[in-house]
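Structure below; questions to follow.
One chain of protein is taken out of this complex; the other chains stay put.
Chain lettering (A, B and C) follows the sequence in which the chains are written, and residue indices restart at 1 in each chain.
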Amino acid sequence: MTSALELVNLRKSFGQTEIIRGVDLSIPKGERHAIIGPNGAGKSTLFNLITGRFPQTAGVVELNGQDLAGKAPYEINRLGLSRSFQITNIFPMMTVFENVRCSLLWSRGYKYSFWNLVARSNDLTEAADAILEQINLTARRELPAGVLSYAEQRALEIGITIAGGANVIMLDEPTAGMSHSETDYIVELIRKVTENKTLVMVEHDMGVVFGLADRISVLVYGEIIATGAPEEVRANPRVQEAYLGAAMEAH
Amino acid sequence: MRKSTKLGLSAALAMAISATAGFAENIKIAFIDPLSGPFATTGTNGLAEWNFAAEELVNKQGGVLGGQNFEIVEFDNKMSGKESLVQLQVAIDAGIRFIAQGNSSGIAGAITEAVNKHNRRNPGDRVLFINYSAVDPALTNDNCNFWHFRFDANADIKMDALTDVMAKDDGIKKVYLIGQDYSFGKAVAAAAVRDLGNKRPDVEIVGNELHPIGKVKDFTPYARKIVASGANAVITGNWGSDMVGLGKAIIEAGFDGPIYTYYAASNGITRTFGEAGKGTINLVAEGALNPPASDRMAAYVTAFEAKYPDHDITQSRIANAVEMLAKAIDAAGTADDVVKVAYALEGMEHESIWGGKLFMRPQDHQMIQNVHIQEHTNENIEFPLDNSEFGLRAVSTVEMAAMDSPTTCKMDKP
Amino acid sequence: MSNASTNSRILFGQPVSVLLPWIIAAIILLILPVFLGSRSQLTILSQMGITIVFALAYNMLLGQGGMLSFGHAVYMGLGSFMCLHVMNATWFGALPLPLLPLIGGFFGLIFAFIIGSFSTRKAGTVFAMISLGIGELFAALVLIVTVFFGGEEGISGYRDEGLPFFGIEFISNLEVYYLISIWMFVAVVLMYLFSRTPVGRMANAVRDNPERAEFLGYSARWVRFASFTVSGFFCGVAGGLSAILFEIATETDLNVTASGAILLITFLGGVGFFWGPIIGAIVFTLLATVLGLQTHLWELYLGVVFVGVVMFFPAGLSGIIMSHVPALKTGKLGTLVMPYITCVLPGVIGGLGIAALVEMSFHVRSGAADEHEMTLFWIDFSTHNVLPWVVPLVIAVVGVGLAVRNAPAFKAAWDNASTLPEAA
Partner (left out) sequence: MDLFFVNIIDGLVFGLLLFMLSSGLTLIFSMMGVLNFAHASFYMLGAYFAYQISTVIGLGFIGGLIVAPIIVGVAGAAIERYGLRRVHQYGHVPELIFTFGLALLVQEVVKFFWGQNQIAYFEPEWLNFALFSIGQNTIEAYKVFMILISMLIFGGLLYILTKTRIGMIIQAALTYPKTVEALGHNVPMVFMGVFGVGTALAGVAGVIAGPALGTFPGMAFTLGSIVFVTIVVGGLGSLRGALAASLLIGWITTFAAAYNFEFRTILLAFGLEEPANIWDSGLRDLWTLTLPQIGPILPYILMVAILVFRPHGLMGKREV
């Protein structure tokens, strides 16, 4: 059985500086995997490499056994990978409902059609409403997404990300900038919506990471220094030395 | 009193003045030309001349048909063909039977075509098109029709007169042709090549080129070419800022031969050329202000300058058109049946206020008249232009220019 | 259009509330000639209809796709020229005139397809500048390629040489009005429906956030390209209608000024609502045609109004109208009447006073030397008396002063009317 995501010797340089210095990582299907690491370790860059936002300098990214080299974000998305962003990235002038509905269009086969009317497609409306229900935004259905609260926008972002039914979900710091209660709410949400899917997330909040992840990879200076179950990683002396110690103290 | 009237909102949309022709005392002439936008200067100037001519030459003389006055109704076509057609439609709906337009041969072409269609489709309210300034020869040749009358000398006639004069000047050996890249510019160049070839085969045409209209920011490179070509005369049909830019650049580049032009006067152009243009700028046109042809004409111009200090009489044919239209309406005995008026205009002979005879050639409705070559100078100028000391002075005259010139016009007459 | 979640009656499978505006519009189009039936009025109405199609097609890019085009008249103009060439072709006699706009649309689509294939790669400034370059290029080509464009005179033809359509030859302006109205209605419906299709919806998404749209499986470039091509089609239809109405196409149809005008119209009407450009087209045509008959300074006023709208009401006229909806919903629209009378009305009157002063000084400067009489707002007076200057001055000062003084009260009333009372 192929893994959901397979990174082989992945490298990325900006000019002279090598940010990602040979990452090897294999994430099996159905796993919840967290990538942690100190600031500037290259987590977001790694994310952007996987999702096709940047081209890699060297190495291979495989999604369900398929090489992603040279593919544009929309092509990668069509292969079943969906992501969220560190900075909220929604369609602010469209309604909440429209936001979700747009994210359903491609996967439901509507593609570039201009002979279907979206309002007439009951399957779209029902699916979008179901997702709104899942992310608890039904009451906000007709509001422009730009006026939602921060936590609601983050929830909507997750809704958009999972709506297309991708089997690999990548979340970039889903709880950044949230209060404790909001974080708890989002963690529950993530747990709920990624049921039976592969989840890859970057996260700073160790509580979230250890509560949610099946396995954790630690990225330091563009290299993965440890991968394993939360307890293994916590016990790994290199990790403690490089990163966790300080982070745990601060916690 | 106001002679120039504007149609109100009601007129345009609520049709308040529909079919007022029945009880109107005045005979209305629709003036359709640019009154806003970049070309408004020529438009407003023409409007002033129309208003003045109607007042002085018709209304103050007792009107036509025993006391009806001319009234000029202004329509702003914004120099757009389509807008002109809309305004034409409004004018026709307002019961106006005479359409005057002059700026741009392209628009004149659109109007003459629209008038032709309208008259064919609506025999009940036909109109006449008085073209007072558009000089594209096609309008009285291939594109002629019975409803169109041209009071200006067309580009070919002017060139014919100009080359008559140039042919006598042995100093001219090399001529440079330059013009705007559109129908009129091309017509001027073609006529110059043809006429010079006929009259002075020894004259060499050292340059014949077109530049984009209204797009050239700096004319210096053109001027350099002209100087380098060794030309001793330049012919151009340029107008507006293209004329000023070209003329100034040529003079500044050190050229001292004559520049023969069609439209290098008034509207700020004369003042801009000033001293530099003296002895260089020449212009070919019907009607000349200097020297005055008669006391009557001098009084007319003086009165105009007093009334419109910011305008000059640059389109003397407007006075001709007004006088001849009045005469034709009187002769036809009606201002409503334009067919009769048109037949009265055809072949009409008239003594122009500017001196000389006028003859509306029946074959093509092209006015035949005296054409003058005039120089830009400040000597012996009785009527200067642009409130400067400079003006135009006739130096030679071609009588009844191109009287027997051929025409390709085939007219369907009702 | 509102989402019909209420249990209203159903017609043609649609709630009546959704169809009602369309039905009303159709009835208005049908009976308008009864009231405005002269040839010129019909011509102006037809012109309005063409502008509506063009403006809506333009708004597919500007409002719905977030693409600012400075050369969009090219597609309408080319459609127009193509249709005139068809009208001059020998086989035109076999073509019913009502089908002609389809040909215009087809060519608009083809040209948009070609140009869009490289210009829609990027949105924003790149797209805007390419469109400007293309616009300038075609405007220049019109005068150079005389074989096709006919130079300055353009190309003209006869609409009544087509195959009679159920006996109609389209000679009279009324027949042409109905032809254009029907085409306009169909085009508007189609454009509205387009905005409801998946690709139309994604155009909004790409406008808002192209990157996010890419991560939803859509290529932003393809979405833009699709909108651009469809917009080109409707521009071409507008061009075809224009060919029918005016029977002529000239350089002024596709030069940069024409492209600028449609931007002005669309923005004036408001890009945020589907029907905004319709308002813009109606208002602009009226301003240009009617105000143009009233004053030589209409462009000055248009400039002031335009800059004012961009500065204070960026959502355009439709935005102003729709900003009353919250007050309507709270049921407090009535409370705005007095503030309107005390603030907006004096402001408008003051503005007219200023306009009167402008008109008078213009008249003094550019009128004939002995002509002191002028007419403004149906009042005759002499510009050489003092009183006619004092009156508008006082009106302007008092009007604007009142407006400024009462502005805070207006704003307070507005805010009060637009918000529901806090739940206690």
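By our rule, a residue touches a chain if its C-beta (ideal position, glycine included) is under 8 Å from a C-beta of that chain, and two chains touch if they have at least 3 such contacts.
Values in this document were obtained by computation on a predicted structure and should not be read as measured data.
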item: Omitted chain's touching partners, listed by label; value: B, C
item: Selected from B:Pro38, B:Pro123 or B:Pro309 as touching the chain missing from the view; value: B:Pro38
item: Touching the absent chain when the full complex is considered, from B:Lys174, B:Arg224 or B:Lys278; value: B:Arg224
item: Residue in contact with the excluded chain [from C:Phe306, C:Tyr340 or C:Phe381]; value: C:Phe306
item: Per the touch definition above, residue among C:Leu29, C:Ile155, C:Val199 or C:Leu264 touching the missing chain; value: C:Leu264
item: Option from C:Leu99, C:Val126, C:Ile379 or C:Ala412 whose C-beta touches the chain left out; value: C:Val126
item: Touch list for chain B against the chain that is not drawn; value: 38, 40-41, 44, 181, 207, 209-212, 214-218, 220-222, 224-225, 227-228, 230, 241, 244-245, 248, 252-254, 267-269, 271-272, 310
item: Chain not shown, touching residues in chain C; value: 62, 66, 68, 118, 121-122, 124-126, 128-130, 132-134, 136-137, 140, 144-147, 256, 260, 263-264, 267, 297, 299-300, 302-304, 306-307, 310-311, 314, 358, 362, 366
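Please note the rule applied: only the chains that are shown with their structure count from here on.
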item: Overall pattern in which the protein chains touch one another (line/ring/star/complete/other); value: line
item: Chain ID, smallest distance between chain and overall C-alpha centroids; value: C
item: Averaged-CA centre spacing for the pair chain C and chain B, given as whole angstrom; value: 36
item: Centre-of-Cα separation between chain C and chain A, whole angstrom; value: 44
item: CA centroid of chain A to CA centroid of chain B, Å; value: 74
item: Contacts with 2+ other chains: residues of chain B; value: none
item: Partner chain C, residues of chain B touching it in the complex; value: 1-2, 6-9, 11-15, 18, 35-37, 40, 44, 48, 51, 75-76, 78-83, 85-86, 89-90, 92-94, 104-106, 109-110, 113-114, 117, 121, 136, 138, 181-184, 186, 212-213, 215, 306-310
item: Interfacial residue positions of chain C with respect to chain A in the complex; value: 3, 193-194, 196-202, 204-205, 207-209, 211-220, 222-223, 226, 230
item: Footprint of chain B on chain C - complex, ascending; value: 36-41, 43-44, 47, 140, 143-144, 151-154, 156, 158, 160, 171-173, 242, 246-248, 250-253, 286, 288-290, 292-294, 296-299, 366, 368-371, 373-375
